[in-house]
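What follows is a set of notes on a single structure, which appears directly below.
What you see is the complex with one protein chain gone and the rest in place.
Residue numbering begins at 1 within each chain, and the chains themselves are lettered A, B and C in the order written.
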Amino acid sequence: MSQAVSEFLRMLPFLVAAWLFVVGLYGIVTSRHLVHLIMCLVVVQTSTYLLLLGVGYKIGAAAPIFADIPVGTPAVDPVTHALMLTDIVVEATVMALLLALAIQAEERAGSVDPEQLRIMRG
Amino acid sequence: MNHFLPASPVAVPLSIAALLAAVNQHIPRRLADALAMAASLWSVIACLWLLMKSSHGLIVYWMGGWEPRNGAAIGISFTIDPLGAGAAAFASSLVLVALVFSAHYFDSVGTIFHVLMLAFLGAMCGFSLTGDIFNLFVFFELMSAAAFALCGYKTEESGPIQGALNFAVTNTIGAFMALSGIGLLYGRTGALNMAQIGKSLGQTHDGLVVAAFVMITCGFLVKAALVPFHFWLADAHAVAPTPVCVLFSGIMVELGLYAVARVYWTMFHGALAQFEAQTRAIFVSLGVLTAIVGALMSFAQRHIKRLLAYSTISHTGLMLVAFAMLAHGALAGLALYVLGHGLLKGALFLSAGILLHHLGSIDELNLRGKGREAIRASGLMLFLALGLSGVPPYGTFLGEALIDSAAEKLHYSWISYIFMFAGIVTAAAVLRVAGRIYFGWGQDLDRSQQDEGETDEGRETSGGKEVPATMFVPTLVLLLLGLGMSFIPGLRVKTQAAAMEFMDQGAYQQQVLEHAAPPAYVPHAEESLLPGIVRGIVSTLLALIVAGLVLLPHPLRRGIEGFSGGVSFVLRPLRILHSGHMGDYVAWLTAGVAAIGGLFAYFIH
Amino acid sequence: MIVLQAGILLFVGVIGTAVVFTRNPLNQVIGLTFYGLLMALMFFIFQAPDVAFSQIVIGAVVLPLMVLLTLAKLKVKEQRRK
Partner (left out) sequence: MNYQARTALFIVSGLGFLCFYIWGLHGLPGLGHYPGPYGNLINSLTVYERHATDAVTAVNFDYRGFDTLGEEFILFASVMGANLLLRKQKDDREEDPPLDRAQDRVVPPTSDAIRVTGLALVLPIVVFGLYTISHGQLTPGGGFQGGVILASMPLIIYLCGDYKAFDQVTSHVLSEVTEAVGAGGYAIAGLISIVFGLNYLTNFIPLGQTGDVLSSGTILLISVLTGLEVAGGLVVLMIAFFRQTLVYRKADDESREQDEPSRQ
């Protein structure tokens, strides 16, 4: 039983990551509201967290904090954590920029529906 | 100095940016201008110095002094070679030019414009110099964040907001795609330094390597605006302030391509070496498609900045073709072509900016016959248009000549016709604009064609009868540099040596990880430029003829009506595809990645 | 532990999908907040306390707050236009 589960788990975070990436893109493509679109973009970004988290994880290892555990104890990869931290802060700020653009779109173009924001055609 | 110079093109602009932000509104505009220009001037000098120094072998600079242990990198390195340093130097010079131009151009809000420009500059330099794949991503994002904000700078209008939104969403998705590819690579190799990844990947070419390659490449190709990832570019250029367009077209887009080349030659070359022919075929087709679509769309525009933007798309297609040759001659040609094109396109955007400043419009049809008032700008435009078709001694022809002779050896000599086609059509489009604006030739405004989306934009300045020297001189300087680069002795040989250094994966790894001594590179002797000169002149003449035909007075137009009917038959669906809808853009982006990925998967397995 | 990990990964996948398919932004933001918290929990389970720490604040407070403020602003604008 646990064998089967662990075989399934071997690929699980990566499959979920791929799924979230594509589903987020689907949300963006079919979105009718800029704020909805931005939240779908957040979902796309979380896909990269899952990928990095899965890549850096070690079975049975501790968190990479050597305050309470001696050096040499197996610990998960701190580099991917640092990359994710970077990623999270980037996410928040880029989304803020996009939300600000959405507010301005309503203000200047009178709509937040991508269908109506097509001044840039041709 | 050796501790300072390699990091300074990033550290100095960013420090000054933070300083200017801290004193926002409390310092006079001119002082802010001066500080920003000084910072970018410093970057130019430092990068040129690095360029000289690195021609004798890579400069490997470890941030924080973290040298590799037993061949494994633990810190971030700047791995500086002449092409990277050259890209950074060129980016810094364009920023300097743009800052000079905008000194009398903007009624700026505090120092925000300067801060964003400097952050953009620091990001571009870091992007060109870094030797670490995640660091490349970080600077890619910094470049994007600054670019989004700069693009939406004119918040009073609806156009910039929509353009910036399209730009931001597509490029952010591209960045996530590249990051996923980086995650895949890290999962395989446990390394982030490009040299180490390349070493660790070796010759393996399984699904993971191919997927990582395609995802990273496509992520950067979004920035490089290749069809079908190109939609955002025209929107962003049409709306961004003119000095910012100079940077977008002149260097930012090309940096996307630079990253693709860098990533290929440092990490994937070993793995994909036996599939070189297939890789070449895929990228050549993508590039040719881009060159043709960009050229046609460029010809169909009346919004001058949008027209120039599509012409940039067309030229990046040509650049991708040059990269796809995967040969040092073509890579050297690409470097020279980027330089020539950047100078030229920068000058074209600046002259468009002068038109907008002087006449308050950027719509070709609205401006018909009004060019006499802004004679200097439209006169310049005529000159510059000739450069687009690669007329000697304009710098682009040097690059084309090198690319052609490399392509000939690989039995791809037909691509020179693509170069000619794109050159002729984009040059003819600009010549048409210049002819219409300056001489008042061609049809008058046809009010029936209204459903074309944005055709004009508001002023960016308070306007005026005078064109200040700070606007005219930078434009002229760019033009002269573009002409002058053809006369630098030994430029082609040196660039070829630099390209060989860029492509030598083994030497790159050994120099970064093991302090190995650099090998010497001896390029072939210079080849004759005569075919290039002839071709440049022929294309220019053809461009003049095409532009002349379009501008013919009404009675004479009858003769070519059938022809122009055919052209618009092709153009109509193409223009409908450029719908301005963000959902469409993202759908095409996904389709592009799936198609490229599918092709690679098919060829390699 | 393995079952817990598999469970939370699946849950993240399901909630992420739900966030995308919630078309009303106001409902979606509630989903997004929950999704952010779930992510933080996942980081804890996968031995990444540092990441979990920032994710709680960013994903479950800052981001939803900004979205809510944006929605409030959009609503006011929309009403004024009518």
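We adopt the following convention: a residue touches a chain if its C-beta (ideal position, glycine included) is under 8 Å from a C-beta of that chain, and two chains touch if they have at least 3 such contacts.
Just so it is clear, the model here is predicted, and its values are computed rather than measured.
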Q | Neighbouring displayed chains - absent chain, whole complex | A | A, B, C
Q) Of the listed residues B:Phe90, B:Tyr105 or B:Phe148, which contacts the missing chain in the full complex? A) B:Phe148
(Q) Take the complete complex as the reference. Which residues in subunit B touch the chain that isn't displayed? (A) 3-4, 6-7, 11, 14-15, 17-19, 21-22, 24-25, 61-66, 69, 72-76, 109, 112, 115-116, 119-120, 122-123, 126, 132, 134-135, 138-139, 141-142, 145-146, 148-150, 152-153, 155-156, 180, 184, 186-192, 206-212, 214-215, 577, 579, 581, 583-584, 586-588, 590-591, 593-595, 597-598, 601
Q: Please give every residue of subunit C in contact with the chain that is not shown.
A: 49-51, 53-54, 57-58, 61-62, 65-66, 69-70, 72-73, 76, 80
Q: In the full complex, which bits of subunit A touch the chain not displayed? Write them out.
A: 9-15, 17-19, 21-22, 25-26, 29-30, 54-60, 63-67, 71-72, 75-83, 85-86, 88-90, 92-94, 96-97, 99-101, 103-104
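The definition used in the following text is that only the chains that are shown with their structure count from here on.
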Q. Distance from the CA centroid of subunit A to that of subunit B, rounded to the nearest Å?
A. 29
Q | Interchain centroid distance [CA atoms averaged], subunit B/subunit C, Å | A | 37
Q) At which residue positions does subunit C touch at least two other chains? A) none
Q: Identify all positions of subunit A at which a residue touches two or more other chains, and write them in rising order.
A: 102
**Q.** subunit A residues within the subunit B interface of the complex
**A.** 17, 21, 25, 28-31, 34, 37, 41, 44-45, 47-48, 51-52, 54-55, 77, 79-80, 83, 86-87, 90, 93-94, 97-98, 101-102, 104-105, 108-109, 114-115, 117-122
Q) Okay, in this complex, where on subunit A does subunit C touch? A) 2, 5-6, 8-9, 12-13, 16, 19-20, 23-24, 26-27, 32-33, 35-36, 38-40, 42-43, 46, 49-50, 53, 57, 61-65, 75-76, 81, 84-85, 88-89, 91-92, 95-96, 99, 102-103, 106-107, 110, 112
Q: Show which residues of subunit C lie in contact with subunit A when the two form their complex.
A: 2-3, 5-6, 9-10, 12-13, 16-17, 19-21, 23, 25, 28-29, 32, 35, 39, 42-43, 46-51, 54-55, 58-59, 62-63, 66-67, 70-71, 73-74, 77-78, 81
